[in-house]
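A quick write-up on the structure given underneath.
Only one protein chain is missing from this complex, and each of the others stays in its spot.
What follows is chain A.
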Amino acid sequence: MIPDHHAARAAELARAMAAAGARLPRDWPKELRPADPAAEPTRNKGEFRDG
């Protein structure tokens, strides 16, 4: 999908992204599912405290 004349830059940026990914922990338990806190507001234990 990436035009040829941007391919070199795309490859350079993809390497940077892969490096960021490699710095993240990988030893999660297999049942730890990816999550989206924004889409799961009830998962966070916070309560609204509006005074």
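Please note the rule applied: a residue touches a chain if its C-beta (ideal position, glycine included) is under 8 Å from a C-beta of that chain, and two chains touch if they have at least 3 such contacts; residues count from 1.
The rule we apply is simple: contacts and distances are computed from a predicted model.
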item: Candidate names "Protoheme IX farnesyltransferase", "Aspartyl-tRNA(Asn)/glutamyl-tRNA(Gln) amidotransferase subunit A", "Cyclic lactone autoinducer peptide" or "Ammonium transporter"; UniProt protein name, chain not shown; value: "Aspartyl-tRNA(Asn)/glutamyl-tRNA(Gln) amidotransferase subunit A"
item: Residues of chain A in contact with the chain not shown; value: 1-3, 6, 9-11, 13-14, 16-18, 20-26, 28, 32-39, 41, 43-51
